[in-house]
Structures are given as C-alpha cells and as structure tokens.
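A single protein chain has been removed from this complex, and every other one stays in its place.
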Amino acid sequence: MTVRVQTEDFDVGLEINQLRQARKDIGAVVSFVGLVRDLNEGDDVTQLTLEHYPGMTEKSLSSIINQAKTRWNILDALIVHRVGTLQPSDQIVLVVVSSAHRGDAFSACEFMMDYLKTEAPFWKKEANSKGEHWIEAKSADDMARDRWKIEK
Amino acid sequence: MTVRVQTEDFDVGLEINQLRQARKDIGAVVSFVGLVRDLNEGDDVTQLTLEHYPGMTEKSLSSIINQAKTRWNILDALIVHRVGTLQPSDQIVLVVVSSAHRGDAFSACEFMMDYLKTEAPFWKKEANSKGEHWIEAKSADDMARDRWKIEK
Amino acid sequence: MKIKLFYFARLKETLKYSTEDLELPDESFTILKLKAFLAKRGDVWGQMLMGKLKVRAAINHELVDDKAVINDGDEVAFFPPVTGG
Partner (left out) sequence: MKIKLFYFARLKETLKYSTEDLELPDESFTILKLKAFLAKRGDVWGQMLMGKLKVRAAINHELVDDKAVINDGDEVAFFPPVTGG
C-alpha cells in the first residue's frame, strides 16, 4: 500500500508493473488516471495549480486505502497525486488497485477516487483567459461519495 | 475505438498513451488488466490456453464498445485480448476507456468487462498438476452482466 | 442448401472437427433441427449437441437461439458458454 504526493509526473505503466511485482495471485488490476482538461464548466483552462496540506494529505490518502481494504478483498493499492502547476492534458492523479477478482478492484478503485475527491486535502486554482480563481467543491462529488455509505 | 485479438503481450502504459494521444478534453482514463492467476478454485494453475472465433470475436468486442458508447459519454475505448498459451502472471485482457468525467469512465469500463466475460467468444483451457480441463462458465459472471440491465 | 460449420473449444476437441462444409436436404432448418441432424452421426455427437452440456450457437457471427432459421450459404458455429477475459 503506497501513497505519494509529488510535483513530478508519473508513469502509469511503470507504476502498475511495480504494484504487480512478481505476484501470481493477482487476477485484476484497475487503474484510474485523472487529467487536466482544457475546458472546465465552459471556460478554457490554461493552467491548474494544486495545493495540499503536507502531512494531513498523506494520512488522509492512507486512510482511504485502509477503508477500501476493510470493504473489499484487495491485494495492493497505490495513490499518486501531483501538486504544483499543471497544464491541460497533464496527469493529476493515479489510483491503482490489484485484486484476485475484477469486482473488488473496480469498486475499490472508484470508492478511493470518490473519497479522495471529497476528503483528501487538495485544492485547485484554475487559470483561464479571464484570470485565476479557486475551483468550488461540487455537490456531485459529495453525492458520488455518499453512494458508498448505503450500497456495498 | 479499437479492438485487437493477438497472441503477443501488450504494454499497458503505451496503450493508454496511444489512446490519449494529444487530446486535451480527457478528464479520466480507467483501465482494466486481467491476469492469469496461479490458483483458480483451489487448483494450482500451470498454464492457460485461450481460443477464440476469428471474425465473430472482433465483431462482438466492437459491439460491446458501441453499447457502452450509447449508455455513457465516453471519448474513446480500447479492448485488447490475447489468445494462445499463457502462464501465471501473464496479461490476458486490457480494457481502457477515456472520458471527460470519472463516473462515465468507471461504469463503461466495468460494463465492457462484464459483457466481454459473458458474450465475447473466448474459451479458456486450464492446465494444472492433475491435467487439462476446459473452464466452466460462472453464473456469477452472468449476474455481473445482468446488473447492467436494470441499473444505469 | 450448403452451409459452413465451425466448432470451438470442448466441442471441437471432442468431435474432432474444427470446421466442415455441409450439404443439407433442401428444407427449412433451424438450429435445433441442425443439432438433431448432426446428433445422428453417433454417440459423441448426440452427447455434445443434444446432451447435458450447454451449447451456444451463432449464425453469421451473431449469437442465436435454437429457433433461429438457417439459410443457404450461412456460417453456423457451435460452442460452449464463453469464458474469456
């Protein structure tokens, strides 16, 4: 179980391979990559700056992995999240989950993203042709997280 | 939208990068990799042989992508499935979906795997220390597919 | 009428056929009637196509059920439930 917050980019293929190592009990690997879009709610995005709370952010990401582990049979999990200044098409976040079976891997990966979006201390500032502004939290993200409180 | 059936291995990182190309409208990429486990229903697996129906298999995979496209807002999708003789920890199948938003990408990717498992003409023959046998279809896979007939 | 037949996986292995060209008496044939026709070839054919095993069929690369009608020139395939992925 690994958690990293970094300014550098990440290599999805490499990260998946490192997570798999030489294990032969993995039947399914699900990965999620979040990227900077050049259009957000109608605005042309030129730049995105990500801030975090060193210490708390890493604890929060570890806690999200641990929650996923108690709910699903997962073998390993990785979260890498970038901070600093990013451009459209840059990678922001990577979540990888390995499991014996696909159902657990899919659910755990989506659960981790939904919790990361609403509970991990990261904040985005967007720059477009009109200037800079902090992104507002979306109620859709809260609803995505709250689904997991009722369904299994 | 790409579909490939091949004996050669695939490179997950490379496939994701090719799917992304230089697009700046992608916000989420979800990928699934299915692997050969060294243990299946209590037996030690030494080898797995995959057979398919050339022509029909490719059409079936394309149809699965098209069904996903009508249900979710996805930007691009890829299915690569290997055939021939594989060993434990070998990669069997890759499904990658890109979308503006993560919900669509997660649902479409899982939907495609559930349909692939139950509708695409592939057959697995497993070798273990006791000999060889054809894998039986699982009712759990039918149930996983049938979920999509009621929920959206 | 003439059809092309394919067998896959356990069926191919047991029947020892992967493909064959078949001339059928000129009448209306459904998948079920074709299975019964082939089952007359002997024990193993009856066991494979009309026995306890689940057999799925395709006509021209489309999954069909027992009632589907076969036409001249069709490509028909028999195989077990799929297990890929």
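Going by the order they are written in, the chains are A, B and C; count residues from 1 in each one.
Quick note on the criterion: a residue touches a chain if its C-beta (ideal position, glycine included) is under 8 Å from a C-beta of that chain, and two chains touch if they have at least 3 such contacts.
Just so it is clear, the structure is predicted and the values come from calculations on it, not from any experiment.
Colleague: From the touch rule at the top of the page, work out which displayed chains the omitted chain touches.
Modeller: A
Colleague: Among A:20, A:37, A:81 or A:102, which residue is in touch with the absent chain?
Modeller: Selected residue, touching the omitted chain: A:81.
Colleague: Using the document's definition of touch, tell me which of A:9, A:51 or A:146 contacts the absent chain.
Modeller: For the chain that is not drawn, the touching residue is A:51.
Colleague: Which one, A:72, A:106 or A:122, makes contact with the chain that was left out?
Modeller: A:122
Colleague: Which chain A residues would touch the chain omitted from the figure, given the whole complex?
Modeller: 34, 50-53, 55-56, 59-60, 81, 92-93, 113, 116-125, 134-137
We take it that only the chains that are shown with their structure count from here on.
Colleague: Could you tell me which chain's Cα centre is nearest to the average position of every protein Cα atom shown?
Modeller: Chain B is the most central one.
Colleague: Whole-Å distance, chain A centre to chain C centre, using C-alpha means?
Modeller: 48
Colleague: Which whole number of Å gives the spacing of the CA centres of chain A and chain B?
Modeller: 23
Colleague: Using the average of all C-alpha atoms in each chain as its centre, how far is it in Å between chain B and chain C?
Modeller: The computed centroid separation for chain B versus chain C comes out at 26 Å.
Colleague: Can you pull out the residues of chain C that are in contact with at least two other chains?
Modeller: none
Colleague: For chain B, write out the residues touching at least two other chains, lowest number first.
Modeller: 34, 113 - these are the residues of chain B that touch more than one other chain.
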